[in-house]
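What you see is the complex with one protein chain gone and the rest in place.
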Amino acid sequence: MKVFLKVWRQKNSEDSGRFVDYTVEDISPDMSFLEMLDVLNNRLIREGQEPIAFDHDCREGICGTCGLVINGRPHGPVHRATTCQVHMRHFRDGETIVVEPWRANAFPVIKDLVVDRSAFDRIIQAGGYVSVNTGQAPDGNAIPIQKEEASKAFDAATCIGCGACVAACKNASAMLFVSAKVAHLAHLPQGRIEAKERVINMLSQMEEEGFGGCTNTGACEAECPKGISLENIALLNREFLKACLTS
Amino acid sequence: MEKRAHYGLIRSLVGKKIFMALTGLFLCLFLVAHLSGNLQLLIPGYKGRLQFNNYAVFMTTFPLVKMVSYVLYVSIVIHVLDALVLTWRNRKARKVDYAVKSGYGSSLASRNMGVLGTLILVFLVVHLANFWYVYKFGQTPYMTTPEGHYITAKGEVLPDAELRDGHLFAGGLDKGPAMKDLYEVVRQAFSEFWIVALYVLSMVPLGFHLVHGFQSGFQTLGLRSGRWAGLLQKTSLAFGIIIPALFAVIPLLLFFLPEKFN
Partner (left out) sequence: MDTSYYKVSEKKLDGKCPTGPIENRWKQHKASIRLVSPANKRRLDVIVVGTGLAGSSAAASLAELGYNVKAFCYQDSPRRAHSIAAQGGINAAKNYMNDGDSVYRLFYDTVKGGDYRARESNVYRLAEVSANIIDQCVAQGVPFAREYGGYLDNRSFGGVQVSRTFYAKGQTGQQLLLGAYQALQRQVARGQVKMYASHEMLDLVVVDGKARGIIARNLITGEIERHGAHAVVLCTGGYGNVFFLSTNAKNCNVTAAWRAHRRGAFFGNPCFTQIHPTCIPVSGDHQSKLTLMSESLRNDGRIWVPKKKDDPRKPTDIPEDERDYYLERRYPAFGNLVPRDVASRAAKERCDAGYGVGPSKMAVYLDFADAIKRMGRQAVEAKYGNLFEIYQLITDENPYETPMRIYPAVHYTMGGLWVDYNLMSTIPGLYVCGEANFSDHGANRLGASALMQGLADGYFVLPYTIGDYLADDIRTPKIDVRHEAFDEAEKSVQERIERLLSVRGKTPVDVLHRKLGLTMWDFCGMSRNEKGLQKALGIIDELEAEFWKDVAVPGTSKEWNKELEKAGRVADFFELARLMCIDALHREESCGGHFREEYQTEDGEALRRDDVYSYVAAWEYTGQGKPPVLHKEELQFEYCKPTMRSYK
């Protein structure tokens, strides 16, 4: 098959950027979207042009490195998949595909489709952990944890930190990301000890980084490749209220 | 870990949103009360007219209701101001926008609460000018019985009373303020096509605003989980359709079937 691409090209963070058109032919429907870009890039390299810069690593949907907005949708048209898990069979032969980077002030563009997501690390640094030193732990079975609570914690903890929630949100809010970590640890007794500090510190950091606020549109949940639920944001709000009212 | 100081309900985005939710849900509650009052307009004949005007007196004089009404005014102001601040902050978070916007996964209403809210605010101003202002400060007719007797605000029928500066005098004695005929004001207003059209059309943005806002308020207050999450979505949809629809039915009936209700 054959597709027409409109790809955002931006030399560096200072450059203003523009769309450039490419035609890619002889694509197999079994190729992943990134493999299609590999084909295009190798052609550009052969022609002596600069290949398109895009981030990727594991190519199996777990590292959270890749992330392109394809036809206005973070990670493209496939439900619960990362960009690297989108295959060309989900596009029509002859389709025009617009490819953009994540757009958020907190995620400045580094080059072409690559953005700087270090803000997420700083949010975790603000409180997304349990303060336990190596060696302090009691036996793993010392505190039984309800299966249901453990599995809710797990579901929240499957966030891969890709930033699709921010990209999808009209406010470029990182609430789903923050709530996933807050909820993961709030469901576990080990995380309860610092629950108040965590929610306040992480939210405060989220604002400092320049992310917007949540207006409950639900776009983040719909576009999240891991299906992180909006209920985590409700829980985050509850935890925040509790923390504000009781301390 | 140490907790960061100076960050709480007042300063935070989530805190502001919580105030939005509290005021919004309070306004939802007000809508229910307001609607149940308005539905009395549909009681036909003199009985309905009297009941509605009595209700209007109660709403403007009963101390507890007056207190609640101040809370209402404050709520509206907070709701609007917080909306302005949040919209400004949220817009600022994405300076370069997408060339293609899919809007996938979110409703049109949820993405346009500001626009919807502004339309509702404009309607609110017109609405207050139409009735609240007229009732409080304008030229309102006074309520009479079918026999043409005046009635005091407290409901006493005075066959031979004289009306002076809004007060009824019988035998030279001031019997207190006369009951105003708000019903008549409403009837007259809703006999004009453009007012009816404005009221009915304004219920559309209100409906969309409520469908998203109702459940959003619960979500913001953290009251959404498990099975209730699904039910909340449906409740919100029902609330956002039924309340504005009933509001809209009243002017329509009064306009198209005036003989049934007078």
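Remarks
Order of writing sets the chain letters: A and B. Residues in each chain are counted from 1.
To be clear about the criterion, contacts are C-beta pairs under 8 Å (C-beta built on N, C-alpha and C of every residue); 3 or more make two chains touch, one makes a residue touch a chain.
The structure presented is a predicted model; accordingly, all values stated were derived computationally and were not measured.
Every shown chain touched by the omitted chain in the complete complex is listed here: A. Within the full complex, the residue among A:A153, A:M206 or A:A219 touching the omitted chain is A:A153. The omitted chain makes contact with just one of the residues A:A81, A:I200, A:L230 or A:A243: A:A81. Seen across the whole complex, the unshown chain contacts chain A at 12, 28, 30-32, 34-35, 38-39, 41-42, 44-46, 48-51, 53, 55-65, 78, 80-81, 85, 87, 89, 110-111, 114, 116-118, 120-121, 124-126, 128-141, 143-147, 150-151, 153-154, 157-158, 160-161, 184-185, 187-188, 190-191.
Quick note on the criterion: only the chains that are shown with their structure count from here on.
Chain centres here are Cα averages; for chain A and chain B they lie 41 Å apart. Contacts from chain A toward chain B in the complex involve residues 6, 19, 69, 71-73, 98, 100, 103-106, 126-127, 129, 131, 168, 170-173, 194, 196-198, 200-201, 203-204, 207, 210-223, 230-231, 233-241, 244, 247. Note for the complex: chain B touches chain A at residues 1-4, 7-9, 12-18, 86, 89-107, 110-111, 113, 212, 215-216, 218-226, 229.
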